[in-house]
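Just one protein chain is left out here, and the rest sit where they should.
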Amino acid sequence: MTSIKNALAGLWSLVVGMGITGKYFTAPLVTVFYPRQEAENIETYRGHVELVGKEDEAGVPLCIACGQCARQCPSQCITVSAKVAPADPAESKDGKPAKPKRLKTPGVFQLDYNLCSLCGQCVQVCPVDSLRYSNNVYFAVFTRQETNIDLLERLERQAKEGK
Amino acid sequence: MTMSPQLSSDPSDFYSQSFSKGARENTLILNMGPQHPSTHGVLRVIVELDGEYIVRAEPVLGYIHRMHEFMGQKKTYTQYLPNMGRVDYLHATAWNWAYVGAVEQLAGIEVPERAEYIRVLTCEINRICSHLVWWGAYLLDLGAFTPILYAFEDREFLLDILQRVTGSRLTYCYFRFGGVYADVDDKFIDDTRTFIQRFRKRLKMYEALVTKNFILRKRCEDIGVLSVQTARKYGCTGPVIRGSGVPYDVRRAVPYSVYPELDFEIPTFSEGDAMARYMVRLKEMEQSLRIMEQVMDRMPDGDIQGKTPKTLKPPKGETYFAVEGARGKIGVHLVSDGSATPYRVKLRAPGYSNLSCFAELSKGTLIADAVSILGSLDLVIPEIDR
Partner (left out) sequence: MIPNIAQSLKAEAMVECDPKTGQAVQLRVTAEQLLPAAETLDAAGYFLEDVSGVDVQDGFELNYHFDHVQTPGRITLRLMASHDDPKAPSLALLIPGADWHERECYDFFGVDFKGHPDLKALLLEPGTEPPLIRDAKSRIPAFELSLVYPQPEPEAADDEEAKKAAAKAKAKEKAAAKAKEKAAKADEANPESAAAKPEAATDGEQAEAETPEAKPAEADKQEGAEQ
């Protein structure tokens, strides 16, 4: 007797389940059809870092090329070196050529996105807040070399596109 | 599944060779994994079968071993932070917390109250995410396809919410020594409240759709019964030991952060079978919702980052800090020699201990039930292999 009862209860549980499935079958879709639609929360995504431009000169970064971000990075994926001004012959003294001057702006600023783990420690450590997260979600490339991003070039391009 | 006849002539590896030494006559040795869907990643289990019954089983680990403990000795304290999101990708914030908490305990760093509340909030949201993935994947193992889609739909809401503060969706690197990375905003709180209301209804639906389902009960009840003694001997924690009737939860046993102020229960079931572990996790999600509500009501204003030295050099000594993750007790044993690099970081993964009892649990069961047992232990292989 109990086994029949159990079997009936079991069958009923299946009917209930089917009912729920049926209800959701008629409910509106919740999926985002990607190439035709976009997800709504891309602006909160923190992708690879990018440079922040100066207020008056959007194409030039605030960066002072101190290299703290490169040292702090757990995976050593940032390469930054200061721009070097060519020696000024007018400054030469006693016949000695003047030394090239190390400027407080980066000449090279590259990010190897292959290695980056998006931890954000470079952003936090930057003394002049010259780094921020981009929300570049659609980052797809064909070769590994392309993931080595030139952030200076990216900033210039953004500055041009912005105007 | 790769089948191998009695391993005398085939080019098997070290583990199958050593396993086959103890084999009985007329049994079949079978490799489950490392690329078997029911092992949730790259776990390999060698089983000796007598018909469809398991005589012996031996898990073989290490297929995704990354030597996080060695990395800890090479990087500075802050540089090691992103590693923590990758140990257990399903409950990353708990691992964040275990490591950050250990360093804070050793260095004596104070955490502002608001940061503590945010930590609890994100950790509980992440716990629900983790349980949802487990729920979907477990039922997938048992042959039910649709539940994982419902689970992922709900999880998607939570990931969107977490993305607002952490910036990422899976491998969070959100906790910092003395606080958290970013503050929560009103939209975050509103979204979470909406989710809680929605999810309470969904949990009822889950129960009607799956938990009461006749077929599921047949696959879970009286399968893989784990006694309290065995669970303790193997060092099982989390939902596994709570499914055996022991109300052991680090959040209550050794309270940390603001958990002592919060009102929640520790769900326990005494049956010790796969169904009990299933029920514990479902009830835990309800409790997590309760915690989240209380945290949002009480969250004070203030800083989210305490004072921390720029180059962190904890004093010489050692410390052990444990938190409750979705799979159990996560422990970090940290030794400092006074420099900027940890001297030794030992990570205690709950899944490691939980899985170690599988060999005993699966003895004499059907191979199909072994899949159910494996699933009910809630394995995350990267965490086990570390």
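Think of it as A and B in the order they're written, each chain with its own count starting at 1.
Here, contacts are C-beta pairs under 8 Å (C-beta built on N, C-alpha and C of every residue); 3 or more make two chains touch, one makes a residue touch a chain.
Everything quoted here is computed from the prediction, not taken from an experiment.
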item	value
Visible chains that the absent chain touches, using the contact criterion stated earlier	B
Among B:Leu162, B:Val246 or B:Ala370, residue touching the chain not depicted	B:Val246
Contact residue for the chain not shown (choose from B:Pro37, B:Gly143, B:Gly302 or B:Gly317)	B:Gly317
Subunit B residues that touch the omitted chain in the full complex	14, 18, 61-62, 65, 67, 69-70, 73, 102, 105-106, 108, 232-236, 241, 246, 248, 253-254, 316-322, 329, 331, 333, 335, 337-338, 343-344, 346, 348, 352-353, 356-357, 360, 385-386
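Here, only the chains that are shown with their structure count from here on.
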item	value
Distance between chain centroids, defined by C-alpha means - subunit A, subunit B (Å)	28
Subunit B to subunit A touching residues, read off their complex	75, 78-83, 86, 146, 150, 153, 160, 163-164, 166-168, 171, 173, 176, 181, 205, 208-210, 212-215, 217
Subunit B partner contacts - residues on subunit A that touch it in the complex	9-11, 13-14, 16-17, 20-21, 24, 30, 41, 44-46, 72-74, 117-121, 124, 133
